[in-house]
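With one protein chain held back, the other chains of the complex are shown just where they sit.
Up next, chain A:
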Amino acid sequence: MSTQKAQHPQAPAATRIHNIGYRNYDGPRLGRAYERRALFSQSLRGAYGLGRSAKSKVLPMILFAVMCLPAAIMVAVAVATKSGKLPVEYTAYAIMTQPIIGLFLASQAPQSVSRDLRFKTMSLYFSRPIERSDYALAKYGAMASALFILTAAPLVVLYVGSLLAEMDFTDQTKGFAQGMVSVTVLSVLFGGIGLVLAALTPRRGFGVAAVIATLTISYAAVSLIQEIARANDSEGVIQWFGLFSPASLIDGFQTAFLGASSAFPGGAGPDVGVGVVYLLAVSGLIVGSYAVLMLRYRKVGL
C-alpha cells in the first residue's frame, strides 16, 4: 500500500469517480421506420434463438441443419457419380422437406407473437411511436424472412454444388431462380398462416398444435382425396383439390408458373389456366393473413 502511494502520489485525485447524476439524452430519435426495422431484426434473430437463451437455439438450429444436410449429400452424390444433373429439382426440395418447414414454423411463430400477448408486452410496444400496422408488418416480415432463410439455404447449397461440379450453368441458374421464387412465395404464405394461428391464442402450446395441425392434416387430407380421385379415374378434379392445403397450393402454383413437376398423384398438376386460380388463392391467403393480424391487434389494447 505505502509503496503504491509513494509511486502514485497523484493517483487518488486523478482517478476519482464522480457521480455524474442523471444525464439527458440529446441524440437522435430515429422514428417509426427505424423502430420497425429494430423489431424486425429482433424477431428474425429470435426465430433462430439468437439473443435468447441457449436452450431456445437448439431446435431452430437443428432444423436448419436437417434442412441443409440432404442438399449437401445430394451434391456430394452428384459430384461423386459425375451424373451431370442434380437428383432433385430446385422447386421440389421445399415440398419434399415440408414437415421440417412445418415444425420450424410451429415452434417459432408462437414464440414470436404469443409471448408478447401472454406477457402483455404489447402495451409497451403500443406506448411507443410505432403503430399497430408497424408491429404486424415487422412480425410478418421477420417470420417470412426466417422461413426464407430456412428454405433458400439448401437451394444455395445445391446451386453452389452444381456449379462446382461444372453442371450446365444456364440450366442450373434457371432452376435455381425458379426455386427461389417458389420458396419466397412459400415463406410469405406459410409465415402468414403460422402467425395468424399463433396470434389467436396467448397460449404457446395451442399455437404450436394449431400450426402443425393446419399444415399436416390439410396436406394429408388433400393427398388422400387426390389419390382416391385418381383411383376412381377422375383425374380432372385432382388439380382442384390442391387448393385446400398450403403445401399443395405452392405445388400447384409452381407447376403452373415455374416449370416444376407436380407432386400431385400422377403428376396431374394444374395448367396455366387453373394456375391463375392458384395464384389468386395464394395472394388471397397472404393478404387475408395480414388483414386478420391487423384485426387481431386492433383488439389488443394497453
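Definition applied: a residue touches a chain if its C-beta (ideal position, glycine included) is under 8 Å from a C-beta of that chain, and two chains touch if they have at least 3 such contacts; residues count from 1.
One rule holds for everything that comes next: contacts and distances are computed from a predicted model.
Missing chain, UniProt name from the options "4Fe-4S dicluster domain-containing protein", "Phosphoribosylformylglycinamidine synthase subunit PurQ", "Transketolase" or "ABC transporter ATP-binding protein": "ABC transporter ATP-binding protein".
Remark: the omitted chain is touched by one listed residue; of A:L124, A:L164, A:V276 or A:A291 this is A:L124. Chain A meets the missing chain through residues 21-25, 27-32, 34-35, 38-39, 42, 51-53, 56, 115-116, 119-121, 123-131, 301-302.
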